[in-house]
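The chains shown are only part of the set, and none of them has been moved.
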Amino acid sequence: GDITVDQTTAILQAAEKLARSRNIPVNIAIVDAGANLKAFLRMDGSYLGSIDVAIKKAKTARYFNIPTGELGKITQPGGAIYQIELSNDGLITFPGGVPIKDQQGVIIGAIGISGGSIEEDHQIAMEAAGSIL
Amino acid sequence: GDITVDQTTAILQAAEKLARSRNIPVNIAIVDAGANLKAFLRMDGSYLGSIDVAIKKAKTARYFNIPTGELGKITQPGGAIYQIELSNDGLITFPGGVPIKDQQGVIIGAIGISGGSIEEDHQIAMEAAGSIL
């Protein structure tokens, strides 16, 4: 299964609404099951540098089917997969990217949020991804 | 002036509606006045290869403040700016990208459409860009 435009739009709007209500201007990126860009939105006043970070968070989460922050725990110096960030034209391994699952638990894509603190970004990503369940 | 999220969303939804009504699955990309990605949507069933084409069309239209197809007329062999496509990490110089102007005629961004024929892509881009006037 692959994420549809309807699911994508629902998740993106959920993320935007959450970010607005918390006064955190963010960049929102959603990729499909093939890790290809499906949707993107940059809120007014959010960082220009977060465009690429949000997209890379979404891709990273789908590349390895894991929240990006989990991956970051083992990419530190001495870690099992140290420097894996250099692969795939650049990964982001701090929080803010999470896989998107359908109601059967199948991963159909991923979302990346960038612009707030890493905790805020992760929370918005989790809640937005869960909004279609 | 720079394009806002509200303008961006209005244009993106107009483009999606036009493409749906014509049964043409497309990729829609919108960049701001600084040629940075502002929004993106890939419709279900549209080409994966059109993600990058749509983004490059939008960027090209803003880079030179011109519909991309106009630029393509002078990039042909023997043309005034032959091979300019190799600059800026790759330009797209066939139709489908157009500048977005506000009601005062100031260019505030650009839209790129890819997925249909070049005539269809250009038409959707023009109509969507004009929807906020």
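Think of it as A and B in the order they're written, each chain with its own count starting at 1.
Rule of thumb we're sticking to: a residue touches a chain if its C-beta (ideal position, glycine included) is under 8 Å from a C-beta of that chain, and two chains touch if they have at least 3 such contacts.
Please read these numbers as outputs of a predicted model, since none were measured by experiment.
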item: Where 2 copies are displayed, count of copies in the complete assembly; value: 4
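In the analysis below, only the chains that are shown with their structure count from here on.
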item: Centre distance in Å when chain A and chain B are each reduced to the mean of their C-alpha atoms; value: 25
item: Chain B-facing residues of chain A, complex; value: 4-5, 8-9, 16, 32, 34, 36-44, 48, 51
